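Would you mind keeping the following structure in view while I ask a few things?
Yeah, one chain of the complex is gone here, protein chain that is, but the others are all in their spots.
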Amino acid sequence: MPTTFDLTITVNGTRYERSVEPRTLLSDFLRHNLGLTGTHVGCEHGVCGACSVLMDGQPVRSCLMFAVQAHGHEITTVEGLGTRDELHPIQQAFQEAHGLQCGFCTPGILTTVKAFLEQNPNPSEEEIREALSGNLCRCTGYQHIIEAVELAAEKMRG
Amino acid sequence: MKPAPFEYFAPASTDEALSLLAEHGYDAKVLAGGQSLIPMMNFRLVQPSILVDLNNIAELAYIREGDDGGLRIGAMTRHRQVETSPLAAERAPLIHVAMSKIAYPQVRTRGTFGGSVSHADPSAELPALSLALGGKFRLRSQRGERWVAAEDFFVSLFTTVLEPDELLVEASIPPMPPRSGWSLQEVARRPHDFALMGVAAVVTLNEKGVCDGARLVFISAGDRPIAAERAAESLKGQAPSSKVMEEAAEIASMQEIDPSSDIHATAEFRRHLANVLTRRALEQAFQRAAETKQEG
Amino acid sequence: MDRKLIGKRVVRNEDPRLLTGHAQFVDDVHLPGMLHAAFLRSEYAHARLLKVDVSKARQHPGVVAVFTAEDMGKDWFPGPPLVSPPPTVKDVVFHSRRQVPLAKDKIRHAGEAIAVVIAESRYIAEDAVEEIEVEYEPLPVVLDLEQALQPDSPLVHDDLESNLAARLSQKKGDYEAARRQADVIVKRRIVIERGAAAAMENRGIVAHWDAQSEHLTIWDTTQAPIPIRNGTAARLGLSEHQVRVIAPFIGGGFGPKIMMFYPEEMVIPWAAKQLNRPVKWIEDRRENFYATTQERGQIHDVEMALSRDGRVLGLKDDFLHDTGAYDPYGLTIPLNTQSHNMGGYDIRNYSSEFKVVFTNRIIATPVRGAGRPHGIFVIERMMDAAARELGMDPIELRKRNLIPPDAFPYEHQIIDQAFAPLILDSGNYKAVVDKALEIIGYEKFIKEEQPRLRREGKYVGIGVVPFIETTGVGPYEGARVTVEASGKVNVTTGIGTQGQGHFTSFAQIVAEQLGVKVSDVRIVTGDTSEFHWGTGTFASRGAVVAGSAVHAAAKSVRQKVLKLASKVLEAPEEELELEDGAVRVADIPQKSISLGELAVLANPLRGAVEPGTEPGLESTSYYGPQYGATAFGTHAMILEVDPQTMMIKIRRYVVAEDCGTVLNPLILEGQIHGGVSMGLGNAYYEKLHVDENGQLLNASFADYLLVSSTEMPRIEVAHLETPSPLNELGAKGVGEAGAIPVPALFAQALENAFYDRKLEVLEMPLSPNRLFELLREAQENEKSV
Partner (left out) sequence: MKIEGEYVFDAPREEVWKVVRDPEVLTTCVPSVQSVSKVNENEFTGEIVLRIGPLSGAFGGRVTVGNEVPPESCTLTVEGTGKIGFLKGVGNVVLVEQDGGKTLMKYSGEAQIGGKVASVGQRLFDSVSKGMIKQGLDKLNDILVKRMAA
């Protein structure tokens, strides 16, 4: 049997202790070991952005990290934003502006946008496009996503 | 697309990392940000038997002012840290502006300065910019420490002078001389892709407004960052004019670079772009140099 | 009809699940004891398979089984023909050659599956795949469509005389006679290359055989669950009632997730049954480039005959279509091309023959557009070439040839992709073109802005391209609408859904009829245990065909509601209205009963249901159009190009669209935006690069370039509505529309930008490098003249 590593990780505020093979990708760990299947896997080579999660508040590709590397860190996935009954303002904005179609790329976009709006609460359209450059979407042509981010920024500014 | 198995070490100090490298040599692969290495591992193009992960080495992540007034950047400094560093913006604006061109936000939060330089991808910005700014790198192994100038560091595709037991621990970027200007010009299919062609120009004017020195370094123009020395030399002693810039562009694009053909661009198109971008880069760099002259 | 909900910007019912990560996609299915599969795929595009040695892989710790074609025994046979054999058009040739579960004896495209490893984890399965040893005898590769038809070409299928898979010609009027009358003949060769659909979610299947109940459940990323159920049952010798196929949330379809019967769809359920354990296979991105179908490869030789005053007298287009290694999907794509070759123009004389060619490439099946962008690219490029030849404004030339509003239904006298007569049902084409021209400010741009920009040294061009889209084809779809005791409404339909907003647009249709809130209508799609009949989501037919079935079922339930309520409330049906989840007597609002209460009354626990009636407020309806509804649109673009670097910037993008009755403008606009982004990919970014040996050189998102947020322009959309007379909703499809005209539009705008060079674009997609080469060629041609 290959060597496994014991790791402690906090995901969406919950602490988990698990034993993993070092080669286990963080994306697979979140989805299959922790059952947090909201994080999606689209390319596994770091281009599509569907697997983006926040590590210590910063957006990262979970397919380009090994789970062991998240030992001792805090991860936020889409499940850590709002709930179905109480959507996070970003999620609300995405529904209102129709910022998603098939919804597959959406979790990675929501986490990316969360970090982005925390750093830049009043972004221009160009800055939004820049911020989303690492998240591919095949359905929307991005326009409604951009409008959703503008709306979310407005909601979060209050 | 799942990586093959490997043995994993996550040393907490540089010394510990060096001892692991000394022990495992060629079999060990260093994992810095992993934004180039892990995709290759996922494709199983790379199957290292041992990974030495530097991400727990806090002492390697810093941006400091150098004794020479330039910048000292620890190997494990994330691109994002450089991108948001006022010190970097002030001391090495060329590097600072390049940061937003490196891949995507999510990659920049992981990718590291030392990792990018050590990976020595001829299409990457940081190797070329380090060279354009006359930077040097501090390499350490259990055998000792050495400084290597950027111009001596890059050997060929993905290959540097780093020995298997050696680690790049720090980059030193000197300040530009007074009356210097710079420019980074790139053409990429999409803004965040590897550039089809790119050029970094750093020029210095003397008090009379004549070019005192220039550096032109090309991205995606050969098997390593390519410095166009003869083109730079041709500018020396000249007052900037479109004629001298065109001549320099011609020399660099036709004689000095050695671009490849791939599915995105033929070597011929790359040379054409190099010519166009060199002229644009020199124009902007001289413009900036002239402005600093007025300020100074 | 006064509509309360149809046509409104209703937010989507499905979003909260998707936004919180709770929507189930195939890879989210986790079953106890589940195993994971990985395929060994051919490195060669064309080779004899001499030996496959799986012995080492079988020994690998954690591996449960390894199967090759040999191991499948009598269960090894090709997939079904998916689209029935071709119609009885004169002299049609069609050789059906279908894909196999695992390659035996011969490899016909790089990426063809050779063996499958089933292991405790995907990681282990991939480790073991590397231990399979294969001996190949490489064969010369068939790639070029013209060379493939030469007598000395190597053969993709050794038992055929040539690589000709099919041939079909269609004629309308008399092209030769038109040619003789013409003042001007314009001839061009147009080349269209392949691209990938590249849905963000790759394909995947989970199969679970329950030996005790003898029941097979399959979760599949398919656009067509019912055909997959039927086919799987047939393959495994089971009743259709023993197989349940669930297409849960799907991360984008765009065509290739159609009822392909992919090798994996044949192998995984079979393996799960063999091993009596659930098996999951999730395609990775690299596999998606090698194992998922693609589209677009064609070569056209076109001729257009015109009169001096700009009337198109006739069109002739003979073309080659690349079907790849097999042709399970019949003639859908080239027939679509033939149907769109005349665009929205009144062309009386038409002649077109296509030859479908086998090559050593992945199978071609429809990808968003499905042959239509090709047809539009051809006719629109010809229009531009003709305008230049005639010295006429390209828009004026188009306007002179548009089908006038009083000519509908317009019969083309050829057949469409569904073998039905190609009839354009309705439209007001000129109004749509004018709308696009008005929004983009065509006259002002041409007369004022462009000259000014040119004086500034800028290369800024304008393009305007009209197009048709045949949509909503048969055979049929069905739906069942049920009012439940809670007062909420349940709707089931057989189609799958991949992000088109069916959970909302269908709910709007039902809510409109039953006076309930859209959010109180629950839509179930893509589960064969919920609805037995239907085909799938393709050809921009979901909203039209399934939507019409939903509409019919909802109307029928409304009748039942009114009938029962009339009895209960003791009021004539005409005086009743359905509002706020209740039936009430108009003008006497206190006299009302909720739908929930009515549903309970309709399902009595005591007493008797009257003879000749059915219990429940429920109805099932089907809709099958005689022929499809045809949408029309016009896109316009202002494009700036850096003449030195070939980098582009789209300054404005306008869409005027007439897809009949608009169900939900928010969703409609989303569909258009997405289509345009894919079309822009087909115009300037997305190309599958295959080398001379059939090796794909860009099997990653680093090298296969999807349009990202930084390239996409803002799109201005205007709607015009000419309801289709073919269905009660008046709907026409729109799912593919956005993608169709973009490459033609881009080419036109580019040529217009390079006003001082003789640039002519006769290929798609372009790239900066290719544009650079074309400009060089143009320059050299000019020199040599």
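So that you can tell them apart, the chains are marked A, B and C in the order they are listed, and the count of residues begins at 1 in each.
Criterion: a contact is a pair of C-beta atoms (placed from the backbone, for glycine too) under 8 Å apart; a residue touches a chain by one contact, two chains touch by 3 or more.
Nothing here was measured: the structure is a model prediction, and the numbers come from that model.
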Chains shown that the absent chain touches, full complex: B, C
Of C:A699, C:V734, C:A753 or C:L771, the one touching the omitted chain in the full complex: C:A699
Among C:F39, C:Y175 or C:F289, residue touching the chain not depicted: C:F289
Residue, one of C:L49, C:A110 or C:V245, that touches the chain absent here: C:A110
Footprint left on chain B by the chain that the document does not show: 29, 36-37, 40, 43-48, 119-120, 122-123, 156-159, 194, 222-223, 258, 260-264, 267
Residue numbers in chain C that touch the chain omitted from display: 43-44, 110, 130, 286, 289-290, 689, 691, 693, 695-700, 702-703
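Following the convention adopted for this analysis, only the chains that are shown with their structure count from here on.
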Most contacted chain pair (by C-beta pair count): A-C
Centroid comparison with chain C (C-alpha atoms), farthest chain: B
Euclidean distance of C-alpha centroids - chain B vs chain C, Å: 44
Averaged-CA centre spacing for the pair chain C and chain A, given as whole angstrom: 29
Overlap residues in chain B, where contacts from two or more other chains coincide: 1-5, 39, 43, 190-192
Multi-partner residues of chain A (at least 2 other chains): 21, 23, 44-45, 130, 133, 135
Of chain B, residues touching chain C in the complex: 1-5, 39, 43-44, 187, 189-194, 196, 263-266, 269, 272-273, 276-277
Partner chain B, residues of chain C touching it in the complex: 122-123, 126-127, 130, 284-286, 644-645, 647, 685, 689, 697-698, 700, 702-703, 705, 707-708, 710-711, 767-769, 772-773
Residues of chain B touching chain A in the complex: 1-8, 10, 34-35, 38-39, 42-43, 51, 53, 55, 80, 100, 103-107, 109-110, 190-192
